[in-house]
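Note that one protein chain is taken out, while the other chains of the complex remain in position.
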Amino acid sequence: MTTNDDSEPEPDETESDDGEPNETESDDGLSHPTRDKKHVRALTDGDYADMWVFCETQGGELLEVSKEMLGKARALMDQFEEDYGDEEDVVAFLMGDDCEGLAEECIAYGADVAVYHDDERLERFLHKPYTEIAAHMARGEGTVESTDWREYDEPRYILFPATNNGRDLSAKVQAELDSGLASDCSDLFIEENEVSNPVKTGEPGVKKTVEKVLHMKRPDFSGFEYSTILCLDNPDRDFHPQGASVIPGSFEPLEPDSDREGLVVEHEMDIPDDWFRVEITDYDRLEAGIDLTGHDVIVCLGRGIADDPTAGMELGLDLVDAFEDAELGITRGIVTSSYQFEGHVEAYSKEERQIGETGQVVAPDLYIAAGVSGAVQHKVGMDESDTVVAINTDTDARIGDFSDYFIEGDLFEVLPRLTAAVEAGETALEPEAVADGGDDDD
Amino acid sequence: MRSIVLTKGVPDFSEGAVSFDEDGHLERGKTPTVMNPNDELALEAALQTKVRHGGHVSGISMGPPGYADVLQDAMASVYTDDSYLLSDRELAASDTWATAITLSAGLEKYDEEVADVDIVFAGFKTADGETGQTGPQTCWALDWPIVTHVVALDIDPEERTLRAKRLVEGDVDEIETVEVPLPCFVVTDPEFEPTYRTASHRLTHKELRAETEERAAEHDDHLTTWDHTDLNLDPDYIGLDGSPTIVSSVDPIPKASSDREATMLDPEDGMGEVLEEMQPYAAEAGE
């Protein structure tokens, strides 16, 4: 789509490659610019506080990412208090047709305040009403009862999930609040920042230190670079809340604590029918599918399990279980085999777990390939992994060309030993000792 | 049907084209600019509308004068009837808010002075910024109904409604069917696919595509450029001055090395090293 000169530190491209017209342009002080003004809602010297978190729901449940953001927001605001001595809140906000219970759940997941809006027409996400309501909430508009818990103009920070709907909402709400946004962030922290950009400081050559700046890190340039984005006030136009959307899976949720105390507030507002010009006539859930991406560890099995496919699969699954966050992948060779798997492992032999060119592309920290020959079509699905460990009886297997460790051995022997060692690993720091540690005895 | 498609130039990230300096930063000067790959789907969606219902497709872009090439590219590579470029120095270094304001001003001017617009199409994220914001924000400024993440669409010209299937991400993904009155704003999903189930539509598609290169060769004849005065925009609220966000730093993302040297291990005695790599990921004991 358009722009992102926001991700571009150097001032502009126009300057370098255009010619005369601009010279005359700058003299043209006579135009009467109006169009854009109608969109300017920014304040100057406003009061800002709290970190707001939009908690997206699906089918009457909080999305995982909503809980993850609450956990992150909690940690950030606890740190904030430590750094600046001010206690500011984590405020969850959400809407739907019946979400008081979900608002309470938000408290359990780390929010201090949860603001919700109920309306049966809001069961599913719709751009217009969701945007209007969110902006209305953020500005503290509405009845006295629903807003007297706060004393600021707009939130200091605001987080949205980087899902299809969450990202759209973030864009529209931030536009409506006349502020900026970094989308698809994978890390957030709050720190001071020394700014020299004249647009932000007001004078060229002057540096200014801004406190409490949300630093938003995001993969950029088609994944080639990480940018850190800041949303900073101009001298005569505030850009608050500082907004970010957050990639699902980037942070850990807190253990829910139903005893946590917090304030649940129902938001009130008249919602005209005119906001419902888009009508949802139907929806279907897609097959859940297996997502092999985003895990710490992938254990991948290949046709090396041929001698006893069911046992091989079990051994692979045992190793998966020994890790905190691991999944089982397979090669195409397994998907298309005629192996007769027993019922309890058969589900793991399907295309949905295939890794490679025509399967999923994964890049875990640790990739363990057992009985995998390493065909090019497989390689492209795992080559970006940090550490690759191959287990293979054949030292000439191609996988050796792109492994960090090559264990020459029979997977039926090697896998159980790895599993035992990893399982015992917590107690014994010396791995050698672990391998022949106590487990065998019981 | 009158459609207008937002397009943008991005660095060509394809292998061989893209250039990085020693620190791993993108070298814009050495990397050619191409049409944002996701915009191609927006163009395809507009073309589908034209094939099925007739009408006119315009391309619009905000950027430096060089973006005329991008509009030309859009005309040649998929299809547009003509191009509109919003360009001048004041617009440089806009972030998404400023871009959205400018584009919406362009679209309003088009709607008022050129022809009534039925559908505005935009692609999803750009290959360089990847914000995914411009479509929704531009639409916010227009205050039109919007459908995003569209994977398939169909129009009923009599009823003046558009029906679309859109992809909703959640813990489980969903496909939603929505109906919107025209005029409206459509953002295509990377999964969008035009569908032509009849031979005559496919032949029309092919015929239109065949015209494009010839027309694109004379692109200047089909190009209109508007600057900020044409659009009646105040320089304080566009370009860099009108942008809330700045980029404070850019760090290359380390890529896993592709030339690895495997350490050969014998399971009988040499697995210590591997186990050390594995321990940090072990499940908590007692599970």
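Order of writing sets the chain letters: A and B. Residues in each chain are counted from 1.
Quick note on the criterion: contacts are C-beta pairs under 8 Å (C-beta built on N, C-alpha and C of every residue); 3 or more make two chains touch, one makes a residue touch a chain.
Keep in mind that, in the parts below, contacts and distances are computed from a predicted model.
> Which one, "Acetyl-CoA acetyltransferase", "(2Fe-2S)-binding protein", "FAD-dependent monooxygenase" or "Homoserine dehydrogenase", is the UniProt name for the chain you do not see?
Of "Acetyl-CoA acetyltransferase", "(2Fe-2S)-binding protein", "FAD-dependent monooxygenase" or "Homoserine dehydrogenase", the absent chain's UniProt record names it "FAD-dependent monooxygenase".
> Of the chains you can see, which ones touch the chain that is left out?
By the stated touch criterion, the chain not on view contacts A, B.
> Taking the full complex into account, find the residue in B:17, B:203, B:217 or B:264 that is in contact with the omitted chain.
Of all options in B:17, B:203, B:217 or B:264, contact with the hidden chain holds for B:203.
> Of the residues listed, A:186, A:337 or A:393, which one is in contact with the missing chain?
A:337
> Give me the chain B residues in contact with the hidden chain, please.
For chain B, the residues touching the absent chain are 196-200, 202-203, 206-207.
> Touching the absent chain: which residues on chain A qualify?
Interface with the chain not displayed, on the chain A side: 303, 306, 308, 332-333, 335-340, 351, 357-358, 373, 375-377.
The definition used in the following text is that only the chains that are shown with their structure count from here on.
> Roughly how far is chain A from chain B, going centre to centre by Cα mean, in whole Å?
A distance of 21 Å separates the two centres.
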